[in-house]
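Have a look at this one.
Note that one protein chain is taken out, while the other chains of the complex remain in position.
Per-chain residue numbering starts at 1, and chain names A and B are given in the order in which the chains are listed.
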Amino acid sequence: MSIATKRLHSIRRTRRRNTVIYHFLMSAFCFAMLYPLLWMLASSLKPNTDIFVSVSSLIPHPLTFENYINGWKGFAGISFGVFFRNSLVIALLHSFGCTLSASIVAFGFARIRFPGRNVWFVSMILTMMLPGQVMMIPRFILFHKLGWVGTFLPMTVPAFFGGAFNIFLVMQFIRGIPRYMDEAARIDGCSWYGIYFYIILPLIVPALVTVMVLSFIGSWGDFMGSLLYLNTPQKYTVAYALKLFSDSSFTDFGATFAMSVLSMIPILIIFFVFQRNLIEGISLSGVKG
Amino acid sequence: MRRLKHFLCREKVAGYVFIMPFIIGLFVFTVMPFFTSLYLAFTSYNILTPPKWVGLENFRTMFFKDKLFWQSFWVTFKFAFIQVPIKLLFSLAVAIVLSKKTKAISFYRAAFYIPSLMGASVAIALTWQQLFSYHGAINGILTALGIAPVKWLNNPSTALGVLIALGVWQFGSSMLIFLAAIKNVPSSYHEAAIVDGAGPVRRFFTIVLPMITPIIFFNLVNQTIGAFQAFNSSYLITQGKPLNTTLYYGVHLYNRAFVYSEMGYGSAMAWFMLLVIAIFTAFIFRSSSAWVYYESEGN
Partner (left out) sequence: MCKKILVFLMAFVLVSGMVPLVQAGAEEPTTIRVVWWGGQSRHDVTVQAINRFMEEHPDIKVEYEFSDFSSYYSKLATQVAGGLAPDVITIGYTMIVQYATNGILENLKPYVESGALDTTNISEATLAGGNVNGTLYAVPCGTNVPVLMYRNDILEQAGLTMPIAPTESEYAELQRKVLAATGRTNGSSTDWENGMRTIVRSYGLNLYNDDGTGLGFDDPSYIVYMWERYLREIEEGVKLGVGEGTATSAFDSYVNDVWAGSHFSNEISGYQSGSNCELSLSVLPAMDDGTVPSSYTKPTMYWAISSDSKKKEAALTFINWVTHDTDCYDIVGLDRGVPIASDVRDYLLPDLSDTDKKVFAIMNYVAEEGHSTPIMKPDVAAHGEINTLFGSYFEEVQYGLVTDLTAHAQAFMDEANALIQKSITAE
């Protein structure tokens, strides 16, 4: 065997060994990351009295679906199906509004030089820093005067007017797109609206998917909004219903964990459906060429 | 119609057309409530009776009488300055590892991102509380390894650490943004550098890192602001205990305003928080010109 072949063999061996180590470490890390969630899943399948007895065991024994049946009944005769429907309606409207307004506003800020742009931009950044608590009472009074309390409107309409976080995120993406593309379009006689629609919009789709997914998840998990604005149980969201489930003294842990697991499913689906778009879309975007 | 079209297509006008949704939202949902709360900061307002003007009284109480004000300020400060750098470094590191093309990458990526999907929800809070309780799973594992169990949530020196760990555990969304940014670096740059003989480490520091500075900047601003406003983990898991070592500023503010119905005092606290956040953000922005690189403006 020649020296060259020997070296090749040893390189291959090292590579293979490195790959094994890499996957071993990554898998261990994955398990650590997912342990809390697996624990929640396991607890949801254990009889209520067992959850805290066999605490670190991830294998429910005996295995039971009783928590899911109890939990799905919800409370006061309203099943969790109703809460899921409510959350879904709110989250869909909210994420649609966020995505639409963020793409429009971000384009204006990132590409067009108009008088007062910096003032508006700074005020946008400032809104991002406003502690939510400052706005709570005055906004409640405002929405009450508009007759919106008790409806989904306080949780969906503001999304159509651009959240600073989303605008900023999309802006950062637009700013990474070379300007010569829209300058060329300008020379060809394209208006700002045309540039937005035909040049920038297709390029920022990955960013918009990110915004959509993030705002959907944010809206899905938000319980403060339901706490303040929803009054009738028929309109409660999953997040708020879970909060009621985990009431201080009479918690049905098994049912709470079971419904927590179910509450994760829609966002998991969204994530698995869009994760290809999220990552590949970004690297395949027209920016590259 | 033609003139309208011409008018709308002027640069000045077009800019305003695009940001109009934001401007309307700003005035209706932010500016109006904002000034209402500014007014309330100088009043004594228990929500049930009309506000009463008290001048600077709320601020005087805040700075000189309320022990918990400074305590919660310090806790929040610690929380932000420990959690944010760890979380950013962590998510950047994981993003770099994940940006390499290997099999099973999408599985790892999903596994790391899933925790942040849940947010600081009731379910996660409950799970976290149980994992770190005295008879909880973490201590179960420690005992199996021959290490003495720790009262994580009841020890003044570890409780905040547990909450920070929860924040870091949910590094997924900033990791995802980093990952997108790394993948966004044109492969032609890499190819050129490889031709020049640059190794992976040098390529990262000379190409990838400068290219993703806008995203690092974005994550830094965002995470810092978020950390200053943190509320859920303390409110749901520790309620500020033990000995107020996990009492976030946001929780103290909430308690004063909504538990004790001191809306005026709460508004004053919110305004002070706003000021502090503004100073820090201004500082980050100021420094950004030195280290943030925008491709389109760079040439």
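FYI, a contact is a pair of C-beta atoms (placed from the backbone, for glycine too) under 8 Å apart; a residue touches a chain by one contact, two chains touch by 3 or more.
Source: prediction; values computed, not measured.
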item	value
Chains still shown that are in contact with the chain withheld from the display	A, B
Of B:Arg60, B:Lys78 or B:Lys151, the one touching the omitted chain in the full complex	B:Lys151
Touching residue (missing chain; options A:Phe161, A:Phe216 or A:Phe271)	A:Phe161
Options A:Ile90, A:Ile104 or A:Met135, residue touching the unrepresented chain	A:Ile104
Residues of chain A in contact with the chain not shown	48-49, 52-53, 55, 75-77, 97, 100, 104, 136-137, 140-141, 144, 146-151, 153, 156-157, 160-161, 190-191, 193-194, 196-198, 227-228, 231-233, 243-245, 247-253
Residues of chain B in contact with the chain not shown	5, 8-9, 17, 20-21, 44, 46-49, 126, 129-130, 133-135, 151, 153-154, 156, 241-244, 255, 258-261, 263
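Quick note on the criterion: only the chains that are shown with their structure count from here on.
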item	value
Distance between the centres, which are taken as Cα means, of chain B and chain A, whole angstrom	15
Partner chain B, residues of chain A touching it in the complex	19, 22-23, 26, 29-30, 33-37, 39-40, 52, 55-56, 101, 104-105, 107-109, 112-115, 117, 120, 123-139, 141-142, 158, 160-162, 165, 167-169, 172, 175-179, 191-193, 196, 206, 210, 214, 217-218, 221, 223, 239, 242-243, 245-246, 253, 256-257, 260, 263-264, 267-268, 271-272, 275, 278-279, 282-283, 285, 287-288
Residues of chain B defined as touching chain A within the complex	8-9, 11-19, 21-26, 28-30, 32-34, 36-37, 40, 47, 97, 102, 104, 106-115, 117-124, 126-128, 130-131, 135-137, 140-141, 169, 173, 176-177, 179-180, 183-184, 186-188, 214-215, 218, 221-222, 225, 228-229, 231, 250, 253-254, 257, 263, 266-267, 270-271, 273-274, 277-278, 281, 285, 294-297
